[in-house]
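Every protein chain but one is kept in place in this view of the complex.
Every chain is named by a letter (A and B) in the order it is written, and numbering of its residues begins at 1.
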Amino acid sequence: MADEKVIEKLKELWTKYEEIDGKFDEEMDPVFKEPYYPGVAEKLFNPDKPMENRITDIGPPYFRQFLPPIIKKNYGKWVSHEIIQPGVLKYESETGDVIYVVRCGTPRLETTDYIREICDIADKYCDGYVRWTTRNNIEFHVDSEEKLKALIEDLKNRKHPNGSYKFPIGGTGASVSNIVHTQGWIHCHTPAIDASGVVKSIMDELFEYFGSHKLPAKTRLALACCLNMCGAVHCSDIAIVGIHRKPPMVEDDRIQHVCEIPLAIAACPLGAIKPATVEIDGQKKKTVRVNAERCMFCGNCYTMCPAMPIADGEGDGIAIVVGGKVTNRISPPKFSRVVIPFIPNEPPRWPTAVKWIKHILEVYSQHANKYERVGDWIERIGWEKFFELTDIPFTEKSIDDYRLAYTTYRTSTHFKFTKHIEIK
Amino acid sequence: MDKAELKQKILEVMEAKIKKGGKTKIYLKDLQREIPGANPREIKNAANELVREGKLEYFSTGSTVMFGLPGVGMGLEAGVEKPEE
Partner (left out) sequence: MSEIKKHDTPMVDQLKSGPWPSFVDDIYSYGEKHKKQCAFDLMGQLELSYKHKETHWKHGGIVGVFGYGGGVIGRYSDQQEKFPSIWAFHTIRVHHPAGKWYHTAALRKLCDMWDHRGSGFVNFHGSTGDMVLLGTTTEQLEPVFFDLTHQFHWDLGGSGSNLRSPACCMGKSRCEWALFDTQEIDYELTMHFQDELHRPAFPYKFKFKFSGCPLDCVAAIARADLSFIGTWIDEIQIDQEAVKAYVNGELKPNAGAFSDRDWGPFDIKKEVIDLCPTKCMHWDEKEQKLYINNKDCVRCMHCIAVMPKALKPGKDRGVSILIGAKSVILEGAQLSTLLIPFMRLEPPYDDVKELVYKIWDYWMEVGKNRERVGELIQRIGLNRFIVDVMGMKPIPQHVRIPRNDPYIFWREEEVPGGWKRDIKEFRKRHPA
């Protein structure tokens, strides 16, 4: 089609959208039936008149148009569910309808070809409908046991060239579900560690726990590659956080030109940054000085000012936190706590970090009661017991000294005698 | 203060900051401090309208957004440094 014709067609479709305020429900927005036209944006966008043809503030498509008909029909009418095998759920509605759901892990970082393969599967078995979960899993929905069998068989046989599963099935019930994670060295400017590589290494090692229900309760893992914590690591059963250990450097000759110095100063939560002036080649330059004694290596200054780089191959690494959770089930939500303050970066497979995570998971699995999340188990046995059972060396780094630290001190004579107490 | 006045005032504040050799990018909060008579929501609306008119531009610090005069101070592309002051 000539571009002019396409633009006319798109205008028609836009009018249709506007007529119903985008609330496509029974029928999908016909705009998705049109193929993608690569050249028209250049025709519509005029750099000299940027407001011309500009559509703004329309939000995402109305969700109901993407619901499978059986989901729409039974919306709010589901009565029960059952996990018939790890990764496979069955839902029953009050209307008598039944659906089966297959949940698969994904690496979250993926290509359009991987998404297209998901589309192939959804087209073949699910009338084109597919859903993602909050933990980067995909869910395929089918309405019969025959389709379910064929779908599972198909998914099991899809592999990448070097043998990894494209769509491992699992993530339900008392399993380790997919890791919620962040960008790392693939795409962020502030990380202390990689994300995708660490996650791949951990999930390879914990693979059997993704596709089975043998843990005492569901176990949520998360990873954030710096203290900005784009992933929800502060409330996870076991999580990894990237940390720095060297104060930022200051580029005296550049800072004045690439940063707003007052902002860099204000960025520091501990007031460790002060303004300064230096002379370079006889010229006075504005810069800053960092009080290294005060620095807690949070990296806020670098977020605001590129002339204060903080990353360092030897200084940076992993901290492991455990015992947090989000759900209100049995006990209230709680924060994760630092148990291993530092493990060096060991690309490409981070063996030390992976070993400790697997070890913590297995000690938990061996000792916790049914339904007990990692944090509930530790609270029952006591943190001193946790350190003893896991053989994680307790260091002064696990004693809080930030805000509200006092609330974490032991202010009673209730403690257990573990190997940590040396009696003369 | 009506919107036109408010917009004028915002531009004046920005220019005054630059003349003083201070900041070239400022937060909504800073505008609020400089224009105490106006309500924060109106300042926000006026500043955002100035962006649409091309008289101000947004600048990302990584996690927050600031306002600046187009072409003044740190450039939008990385590695493009602000001109010698």
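Basically, contacts are C-beta pairs under 8 Å (C-beta built on N, C-alpha and C of every residue); 3 or more make two chains touch, one makes a residue touch a chain.
The model shown is predicted, which means the values in this text are computed figures rather than measured ones.
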| item | value |
| --- | --- |
| Touching residues (missing chain, whole complex) on subunit B | 27-30, 32, 40-41, 44, 48, 51-52, 58-65, 67, 74-79 |
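Here is the rule we use: only the chains that are shown with their structure count from here on.
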| item | value |
| --- | --- |
| Chain centre separation in whole Å, for subunit B relative to subunit A (CA means) | 34 |
| Complex contact set, residues of subunit B against subunit A | 22-25, 52, 54, 61-63, 73-74, 78, 81-82, 84-85 |
| Residue ranges of subunit A touching subunit B (in the complex, touch as defined) | 50-51, 189-190, 228, 254, 256-260, 262-263, 303-304, 306 |
